[in-house]
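Chains shown are a subset, placed as in the full complex.
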Amino acid sequence: MSEQARARAVEPPFLIVNPKAYLGSADTLKLATLTDELAADFNVDVIFTAQHVDLRMVNRHTTNLTITAQHMDPIVKGRGMGHILPDSLVEAGAKAVVLNHAEHQLSLATLDATMQRAREVGLATIVCADTDTQCRAIATMNPDMMICEPTAMIGTGKMDAGDYISRTTTIVKNINPDILVIQAAGVTNGADISRVLNQGADGSGGTSGIVSNPDWRGVLTDMFTAIANHKQKA
Amino acid sequence: MSEQARARAVEPPFLIVNPKAYLGSADTLKLATLTDELAADFNVDVIFTAQHVDLRMVNRHTTNLTITAQHMDPIVKGRGMGHILPDSLVEAGAKAVVLNHAEHQLSLATLDATMQRAREVGLATIVCADTDTQCRAIATMNPDMMICEPTAMIGTGKMDAGDYISRTTTIVKNINPDILVIQAAGVTNGADISRVLNQGADGSGGTSGIVSNPDWRGVLTDMFTAIANHKQKA
């Protein structure tokens, strides 16, 4: 078992719940405690992201979630007014950080430095990529996880009609099979999740497919069920 | 009394304690509770900034500080992965936000939009400016407060040797006397604070002048004393 595998923040198949900036603090806490309850019921690991200001609160009120920051900066203690200090995320209970999301893109040098900082403070890295070319380049950087998603699909509620999921998952796994691959673009229910897991992904879930659904418990239960079923089969 | 004056987040003369990214969460809390205690003792208002991840914690453990974010983005609930949602800052207890710091500069259009969002969610704005030209331009945008500081002086522990403080304070006040002006570049003790208050500033304090001092209680007591004395004289 490799170092990386042992240090895994989550075990596949897992769920990602990524409310981005869709929810205020109270709603984030509501979604987090609900997800936490279901995570225990279904015995499924969960990446749960939140606004930086809410990370400590979510951590205090849950026990089964891998608390994840939505971004951080490659700074050390010192200057950096208005930037996100990695060390404080750890103190707040974060175990992972998403980097290079399509809505917050980083230069390659900054991404490199930020991944280095993540390793120094002990945060798992979840790095986003869009095209095959980007997936390949990022995979060589050995993040713990990757979110492969066609930028054009984000927030549409529609999944890629072609072979994006299996193709990009294979690209990543061929470079480093230890990288956990998340495919979540356009995913809105359990059937979608079953599909991407069957196509090789290690994790799935989403943002608008969950938070925009009026029945959070319903959609999450459907998603957890799909993952638990997939786990059983394995 | 104008709307703006009534809504003031702080009453001058006041202290600003801005640890930027110098401190982890535990040290931030230590500095915050100490500042809170002295704020009560001296009956002086305080702008206290913190990393986003620490804002709620600082708010929970203090009662006399104006909790202030070090940056936010001009987003509304929805997309914005990795960006700072203003609404959540308010839910966490923030009352003000610093914008356009030299270490996190904004385009004019983004600054304009972010100040608009601050007004919508009820956060006081503290906008940074460097040169006379920038001080003048920002003052026309009617922030609640401004930090005027020569970028080249930041973190040096040395104050501007010329008339920067009185000159830029006058520029701002001539445009809008309701804007509270903070002058803090190079300030390291109570004597420095007395000086800038005498030159017309409404508030002072700093970052490295405080956090890099091995005796936080000593330096803060010295600074609070200077402000309280200035208040008495007024």
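To keep things simple, chains are lettered A and B as they appear, and every chain counts its residues starting from 1.
Basically, contacts are C-beta pairs under 8 Å (C-beta built on N, C-alpha and C of every residue); 3 or more make two chains touch, one makes a residue touch a chain.
What you see is a predicted model, and the numbers here were worked out from it, not measured in a lab.
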item	value
Full complex, copies of the single sequence (shown: 2)	4
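Criterion: only the chains that are shown with their structure count from here on.
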item	value
Superposition of subunit A upon subunit B: rotation angle, C-alpha, nearest 5 degrees	180
Cα-centroid distance, subunit A relative to subunit B, in whole angstrom	35
Residues of subunit B that touch subunit A when the two form their complex	18, 20-26, 28, 51-57, 69-71, 75, 77-85, 87-89, 91-92, 94, 98, 101-104, 154-155, 207
